[in-house]
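A single protein chain has been removed from this complex, and every other one stays in its place.
Chain lettering (A and B) follows the sequence in which the chains are written, and residue indices restart at 1 in each chain.
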Amino acid sequence: MKYLYLTWSNLRRKKLRTILTLLSIIVAFVLFGLLATIKHALVGGVELAGKDRVVVRHKVSLIQLLPESYKARMERIPGIKAVVHQTWFGGYYQDPKNLFFMQCPVVPDEYMSMFTEFVLSPEEMKAWNSTRTGAVVGRRLADHFKWKVGDKVPIISSLWKINGNDTWEFDIVGIFEGKEKQTDTGALFFRYDFFEEARQEYGKGQVGWYTIRVDDPAKAGDVAKLVDAEFANSPAETTTEPEGAFAQGFAKQIGNIALIVASIMGAVFFTILLVSANTMSQAVRERTGELGVLKAIGFTNRQVLVLVLLESCLLAIVGGVIGLGLAWLIALGGDPTKGNLPLFFFPPRDLALGVVISVLLGVITGFFPAMQAMRLRVADALRRM
Amino acid sequence: MAGPINWLSQVVSVTGFGVLSIPQRRGSVAAAVIGIAGVVAVLVGVLSIGAGFKRVMEMSASPDSAMVLRASATSEMVSGLSREDTKLITDAPGIARNAEGPLASAELFVIIDLPKRSTNSSANVPLRGIEPAGFAVRDNLKIVEGRKFEWGKNEIVVGVGALQEFAGLELGKTVRVGRNDWTVVGIFSAGGGSADSELWTDAKVLQAAYKRGDSFQSVSVRLTSPQAFQEFKNALTANPKLKVKVLRQTEYYAEQSTMITTLVNSLGYIIASLMAIGAVFGALNTMYNSVSARTREIATLRALGFGRGAVIVSIMFESIVLALVGGTLGAAVAYFVFNGFHTSTINMQSFSQVTFAFAVTVSLLVQGIVLATFIGLVGGFLPAIRAARLPIAVGLREM
Partner (left out) sequence: MDKNTNDALVRVDRVEKIFHRGSEDIHVLKDLELVVPEGEFLALMGPSGSGKSTLLNLIGGLDRPTKGTVTVAGERLDQLSDSKLAGWRARHVGFVFQLYNLLPVLTAERNVELPLLLTHLSKSERRSHVQTALEIVGLGHRTKHYPRTMSGGEQQRVGIARGIVTDPTILLCDEPTGDLDRKAGDEILDLLQALNKEHGKTIIMVTHDPLAAARAKRTVHLDKGQLSHESHA
């Protein structure tokens, strides 16, 4: 666009002011990007949920155990493809203050077929099946503790005792990767048969919760109702819901994160808006004479309005893009809370939202100054030059 | 020749002229003040979340109380003690006594699914089963409505925090636990401690409902004095029949909150730092604008004989004052909007909800004002230097 040169020159007029305004805008968008990343880290698990999976837990609370015998009963319910279980082991590695991560005893082949987002090589799967005390760990966990295949890893659990002892020792036989970038690989899985035999009285023959794969994702809700009906009036009643709802439930337990993040960003953008709008107004006021000249030469009111808007938008968009880019780079650097946030990247959808907001910012901050410029009466403006 | 009084009067004059020109510059001035107010309000607001959470943890514990868990347990939730274990524990020395016996309560700590009001979705609400000494062990507990539950009955008392955050816990309402209905017979207050988030009932009744046999998860005791702790701990750890962990209650709650407070505070300070940087740029912008609007005026004053130093000081003074006005405004907004805002979140360590209120503490308000002052200082410094160094003749020509 041929007018771009004029806009660019105007911004260069008071370099310091332009740079400072630009820097404020950049900081606002870095903040936006980081908050979007943090919000995604806290509640993003919802999107990863398998659309054809439902979760079955004890109706009273998640910490109550369900009989293992439920598995066979569920497999007979129409609409169900597969059923697997897992149990919260609740242990820690070396020091309770170390990274908090999930450990669960599972049935290897079944579990990995259900959770196809975990990728384990056939050799490692074979090794797992032939090692009773074998365990597989996720890439994130292995990297954090620097575990390798072949390591012996002691996990201390106070929920479950083995031979009167709190310390369970596992052999790392494999490291699984996540299929998507966002898959959380911060867990340790070991064999259920080993667990069942070794654990003492408490909870024998019982498991934590079940995950079911349904034939038809659209009918997931119906299948859930069937499962709960099957176990209604049993000693252990169930609550079944699609995996997405289950994950969302957890996110919601943290609180209304989305609202808090949106409020903070609202306050920040409002402040930036004020500062930028003020700068733009000043810039236009200083140039009243020049704008008069342009009108004298023959620029229409509308063209003058566009010129001013172009200036504010250019500033906002450049600042926005740089800020978002920086946020993206920072997010690549990983979780600053050292492991408490399993996901840490800048969701592309929020990146796009950021760009849209920067355009809006440009338009809003330029609006009133542009209207002022448009309404300038040429003769008055020239007199003020 | 100019003495300090003369210099001071120069500063006052230059500042005075600056104040007089504020109406002309009111757009920039307002932008600066509101910008800084915004930064301070957000900083204080975000940090008040961590402060509020920490306060709950601090209010929960008294120095003469102790807790006993299984040796490797990281929280009550994952601990397990048998009836024999608890008997051995209550026999230990150092425990205070009253007419009914030792002030020790073997307790069960589970969660129950209840709807959270703010998000309309289910939440893990802590449900605690206590023994008769349980009320006496905690000295800051008061029943504020209704009565205590009767032993052996399906009755519960509800903490004020839980009442506020979760639905269906009003006096007289029934709560479904498994196959039974339990009645809310009383509301209690624990003075802001974590018990405010909990529901309490008879441990025996809870054991039956959750099929825990005769097992417990912790023992809470009141010691004869804070100093008795060591004796109590030694006795238990020396006992070969017990594999337990003995903590002062204060230590326990401090541990329980580390994950959340670390998370909230690190995020809070990251956000706040970024905002502060943005605010500095904004303040610099405003001050440069202010100063450039007054270029001819300042050059004229200097031509008349006002010194450089007076100019610098007066500009920085104006910047700091504006920043303080903004900072105070922001702190006030933060206080009125955030202080006491009641909410709850899940503590991953105990896997249960903790209700708390945002706490805008004096320390946070001070931090906010300090930040504002810093921004004012930095924002005023460079523009002040520039104004003072501009050659007078150049300044006089400026439109």
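In this section, a contact is a pair of C-beta atoms (placed from the backbone, for glycine too) under 8 Å apart; a residue touches a chain by one contact, two chains touch by 3 or more.
Model, not experiment: these values are computed from the prediction.
All shown chains touched by the missing chain in the whole complex, by label: A.
Of A:182, A:301 or A:372, it is A:301 that touches the chain left out of the display. For the options A:12, A:76 or A:181, the residue in contact with the chain missing from this view is A:12.
Touching the chain that is not shown, out of A:198, A:330 or A:378: A:378 (per the contact rule at the top). If you put the missing chain back, the residues of subunit A touching it would be 2-3, 5-6, 9-10, 12-13, 289-290, 292-303, 377-379, 382, 385.
What we mean here is this: only the chains that are shown with their structure count from here on.
Note: centroid distance subunit A to subunit B, computed from Cα atoms, is 25 Å.
Those residues of subunit A that touch subunit B in the shared complex are 16-17, 20-21, 23-24, 27-28, 30-31, 34-35, 38, 59-64, 90, 92, 96-97, 100, 156-159, 166, 202, 235, 237, 239, 248-250, 252-256, 264, 267-268, 270-272, 274-275, 277-279, 281-282, 336-337, 340-341.
Residues of subunit B that touch subunit A in their complex: 27-28, 30-31, 34-35, 38-39, 41-42, 45-46, 69-74, 77-80, 110-113, 116, 118-119, 121-124, 177-179, 209-211, 215, 243, 255, 258-259, 262-263, 266-267, 270-271, 274-275, 277-279, 281-282, 284-286, 288-289, 343-346, 348-349, 351, 353.
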